[in-house]
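A single protein chain has been omitted from the complex, and every remaining protein chain is retained in its original position.
So, chain A:
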């Protein structure tokens, strides 16, 4: 495999990626030389990455290495941080998402996000799901809306638990249920990509398993990028894994490859350190 250069690994070369039984398919999103500055300090030092359609890619790395920062570049959530500045190019279906002519509202409808801490709206379960479709005018009447709510909740595996209390506040659910509610809310607007930032860090093992199964089920129809500190989780759910270190993308390859045969010593140190 030769010497891995710091930022650009096989990532930028889909041909070489093929050899590792990576998901075949189109490039859904790609990042080129993405740098993020918080004020004067540079948090990401030029990231290059391609994310394929309908794959699950996991971001791992020590705390503070820039996983969340990079994830937020993919749906421009960094725009909401006053001090943050992004340079470089990020595309979705070959469209530059930082192009001034692109409406960030539309982008976020295409690239949904699930946050580390479950953050349902302090409204009813129904309203939580219905908000997105209504906002984007995806439905014409109440029946359609109810259909979307039901199907989203079903996909998130929450329907049976809440179908009798759709009017109950979303904040009254358990942590795991809340997180699934947030996932249902994200998929209710039929995004193409779902970004998840440590979605299970606040959950117990059972709820975690449910969410992991959910991710497994979603991956046929959604492209998913997930940040996790849980190596087993990365190994279980992802097709490919990206290892970040100090603002650099050190290595990105098939998950099995990363865990069995890491190319970079930093990756190896990190993984073995975790696995003991």
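The criterion applied here is as follows: a contact is a pair of C-beta atoms (placed from the backbone, for glycine too) under 8 Å apart; a residue touches a chain by one contact, two chains touch by 3 or more; residues count from 1.
In this section, contacts and distances are computed from a predicted model.
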| item | value |
| --- | --- |
| Undisplayed chain, where the name is taken from the UniProt record, one of "ABC transporter ATP-binding protein", "Fe-S cluster assembly protein SufD", "Phosphate transport system permease protein PstA" or "Electron transfer flavoprotein subunit beta" | "Phosphate transport system permease protein PstA" |
| Sole residue of A:56, A:77 or A:158 that reaches the chain not shown, by the stated touch rule | A:77 |
| Residue of A:186, A:207 or A:249 in touch with the missing chain, whole complex considered | A:186 |
| Options A:46, A:66 or A:112, residue touching the unrepresented chain | A:112 |
| Footprint left on chain A by the chain that the document does not show | 75, 77, 80, 82, 105-109, 112-113, 115, 117, 119-122, 131-132, 135-136, 169, 171-172, 182, 185-186, 189 |
